[in-house]
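Here is the structure we will look at, set down as structure tokens.
Note that this complex is displayed minus one protein chain, with the remaining chains in position.
Letters A, B and C name the chains as they come in the text, with residue numbers starting at 1 for each one.
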Amino acid sequence: MIVHLKKETPIEIVQECTEELSAFSFSQNDLFVLVNSFKERTINDKFENYVVEKFLFDSDIQLASKKYQGSREFSVDEIEVGKKDTTLVITGPCSVESKGQIDQCAAFVKSQDIKVLRAGCFKPRTSPYTFQGMGIKGLKLLAQVRDQYGLKIISEIRDASHADAVIDHVDIIQIGAKAMYDHGILNKCAKTNKPVLLKRGFGTTLQEFVQAAEFILSGGNGKVILCERGIRTFETKTRFTLDLCGVAWLKEHVNLPIFLDPSHAMGYAYGVPDLTRACVAMGVDGLLLETHPNPKEALSDASQQLDFNEFSNLLQSIKPVARAVGTKII
Amino acid sequence: MIVHLKKETPIEIVQECTEELSAFSFSQNDLFVLVNSFKERTINDKFENYVVEKFLFDSDIQLASKKYQGSREFSVDEIEVGKKDTTLVITGPCSVESKGQIDQCAAFVKSQDIKVLRAGCFKPRTSPYTFQGMGIKGLKLLAQVRDQYGLKIISEIRDASHADAVIDHVDIIQIGAKAMYDHGILNKCAKTNKPVLLKRGFGTTLQEFVQAAEFILSGGNGKVILCERGIRTFETKTRFTLDLCGVAWLKEHVNLPIFLDPSHAMGYAYGVPDLTRACVAMGVDGLLLETHPNPKEALSDASQQLDFNEFSNLLQSIKPVARAVGTKII
Amino acid sequence: MIVHLKKETPIEIVQECTEELSAFSFSQNDLFVLVNSFKERTINDKFENYVVEKFLFDSDIQLASKKYQGSREFSVDEIEVGKKDTTLVITGPCSVESKGQIDQCAAFVKSQDIKVLRAGCFKPRTSPYTFQGMGIKGLKLLAQVRDQYGLKIISEIRDASHADAVIDHVDIIQIGAKAMYDHGILNKCAKTNKPVLLKRGFGTTLQEFVQAAEFILSGGNGKVILCERGIRTFETKTRFTLDLCGVAWLKEHVNLPIFLDPSHAMGYAYGVPDLTRACVAMGVDGLLLETHPNPKEALSDASQQLDFNEFSNLLQSIKPVARAVGTKII
Partner (left out) sequence: MIVHLKKETPIEIVQECTEELSAFSFSQNDLFVLVNSFKERTINDKFENYVVEKFLFDSDIQLASKKYQGSREFSVDEIEVGKKDTTLVITGPCSVESKGQIDQCAAFVKSQDIKVLRAGCFKPRTSPYTFQGMGIKGLKLLAQVRDQYGLKIISEIRDASHADAVIDHVDIIQIGAKAMYDHGILNKCAKTNKPVLLKRGFGTTLQEFVQAAEFILSGGNGKVILCERGIRTFETKTRFTLDLCGVAWLKEHVNLPIFLDPSHAMGYAYGVPDLTRACVAMGVDGLLLETHPNPKEALSDASQQLDFNEFSNLLQSIKPVARAVGTKII
């Protein structure tokens, strides 16, 4: 249940009401928002005068629900996210590997008129014996190229132990598929004003995925992007299975911007262009694509990264698709 | 292993060689094709003079492999299937329900310049207590509207007991997801000249899917269309999960035309338009879409069929997407 | 909805009532059973005097439901199936391969005091280029060893085209995982008196599995055994995933005997003994196990069949487990 209290409600009343309803509360625009786990609950008479509106739901998808509010939009400086007629392309290498490599990537990204650079510094590898990312050093290199090239940067928090460092350095915080249930990270992201791109776990239902976003929303940070990146199924010819039926469901029921990551879903560069065009034709809000100056020598995800030439061709090819469905690649 | 023998090879030699190699054989264009299960096998000296070429494979995807030959194309009368620059739209109701209903559908399909009408007569329902299809009566109604409206028709074989009846009546034979492993059906389809649209089972790997097509191809019928219609995963908010990563794999490795059925994958009409546009942007060879004059009263698949108005709008919307990726809706 | 009509109801009344309720009907013991797809439906006054009882259900699991009747038991001659305190072991090779091989197997099975011999004659292989079974010849070899050794035999129908031949020759009819939705087969099995072992499809939900059994039950054949043999999941180190949680659900909700096939689930002989002991400890009604005189040279399922020595050891090891949970291996 969500309850809106008037902006002029005395703060003690807000607190008292929050407690009585076992709710989370935060202020937003012209009101206070209280949200709890109850399908419905009577509100004490003494609070009644302050109540603007009540919303009831049949599951714990509440703040993210289209029944609560229409599509959420926000901006990262001048870059608009979630607007009906734009699709934001984010690209860059899987990992920051060296100063030279990330510099090369940033220069390329800039040359393509792409505004946001992605690159991981804390890699959630499945084996301890492979490259684990450059860590803080990588974050600093990222911050340097951001300033040098006038880009925004997005990078991933792997676990709660370095959450603050990532939050401090990036423009958009990424929570990876394997960290999606991590309360330590979710709670930190709830208390910042920076946008958060939350990736769906590969074994995660849509219900759980959106509920993870509710951890951030209920803390008062409304800037959450949902990113579908492939789920794990019985099919092993491809790395994962991009769930576009799930995206159709999200578009219908959830008010958050939706991004897609076809690179991780497919796992092989040859399929990325076709899948990317499919995503654009779905009318999604953004794309995450992996590019690398020399994919064969990449320290992680070598098989799925596009080289610069492939990326340029892909970028050109999606522009007419975007126009065909009434959006614009930014 | 596939072996090509010269056209002028005496038929006894073909038979002898076929036997010695434990192979299937059939004649095709200018040669005889022999195919067996061995990765590699020495060919007796006495056959050597007749051998044109040998092809070796690392799995039982052989005749369907891009390593064997480029994309296969064929035509249903004047309708071309598998050409790089066309996407064939097939539509119609889930089931033939009555003369009136199928007549209404055929008239609508015709009015939209669609050339192929789909409708099921033998429904593979999961419960015995629901509508099981009109059977032979339905096939006859379909044949009537075909003649009346100048359409081609496609309908599904549910099991081997009525395979001949369906093969006789239709222009394109459909093998449904639940019948995909049925040797009784596959063997019959191998011995006809009519094109066969083979749907992927919802629990079927890509390897098994293409191997099922090999049953038909190795019998000498080269006109097989593969149709992806959603696989079963842990996600239940949608009926199935359309596997577009799998489609990317098929496009890269398999020489058969690829169709997509977003209606069955999604299970809900609201998601069908977005998914259909995604499929078109993948550059697939064809689409299977369900339309019904009054979806709410449909005797099967009520939730996923589009009404005529929704279908018309969708059809208009996919034309610019097709153009954007260099194909044309036919 | 299931309706019971008195035994003495005139047959015309039964027919009339069946039609009015759009039901299936058959006679059973002391009454007529009518079953249809409606959650609830008013019964015409004129039939009311004949009605003994009505049963309402929330899904199309009706005749198989524990809400309808307790556990079903029946016998194959003197062999009892479905009794609380017995676990029936069925074994034999994956396929009949030759007279010598099946004779050797039958002699072994007999020597172990096993009463039912399994062996396939129509193999539902996924590739056309591998051994497809001996067909009718194999059935005849099976019938011979049955008579010679005094065994019962079970063999599989692959598709509707040879259903009658299998039904004629065997004591227990097997419907394989890939044929589970085949109406041609289900309908034939509904009209025989022989017991039917129905295997769960590897992509099949429990709901669909039991509904497939309803096709047979609603035709009047109450002798249906459900057999879990592994479902397809993302895990590929083993061939399938034996769903014992599903078995626990079936035991709680469904009145049919439950058998388990750990050989096919695991796909590797090394895991079969441990899994078989787990199945016995679940208190299931029967087991299907694959044994072969020389697994390495088997024409199908080579990796998962036990040799005779391994089988003997396993058989000895499950007897104390059976005793520990209050059943007896027969």
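Going forward, a contact is a pair of C-beta atoms (placed from the backbone, for glycine too) under 8 Å apart; a residue touches a chain by one contact, two chains touch by 3 or more.
All of these numbers come straight from a predicted model, not from anything done at the bench.
Asks: In the whole complex, not just what's shown, which of B:T236, B:N294 or B:N313 touches the removed chain?
Replies: With B:T236, B:N294 or B:N313 as choices, the missing chain is touched by B:T236.
Asks: Among A:T130, A:Q148 or A:N294, single out the residue that touches the unshown chain.
Replies: Of these options, the touching residue for the absent chain is A:T130.
Asks: In terms of residues, what is the contact footprint of the unshown chain on chain B?
Replies: Missing-chain contacts on chain B: residues 232-234, 236.
Asks: For chain C, which residues lie in contact with the unshown chain of the complex?
Replies: 203, 205-207, 230-231, 233-249, 251-252, 265-266, 270-271, 274-275, 277-283, 317, 320-321, 323-325
Asks: Spell out, residue by residue, where the missing chain touches chain A.
Replies: Output for chain A: 24, 35-37, 60, 62, 122, 124, 126-130, 132, 158-162, 178-179, 181-186, 201-204, 207-208, 211-212, 214-215, 218, 232.
Definition applied: only the chains that are shown with their structure count from here on.
Asks: Going by average Cα coordinates, which chain is farthest removed from chain B?
Replies: When every chain centre is compared against chain B, the largest gap points to A.
Asks: May I ask which two chains are joined by the most contacting C-beta pairs?
Replies: Comparing chain pairs, contacts are most numerous for A-B.
Asks: Just the number, please: Cα centre separation of chain B and chain C in whole Å.
Replies: Each chain reduced to its C-alpha mean, chain B and chain C end up 32 Å apart.
Asks: Which chain B residues sit where two or more other chains touch them?
Replies: 203, 207
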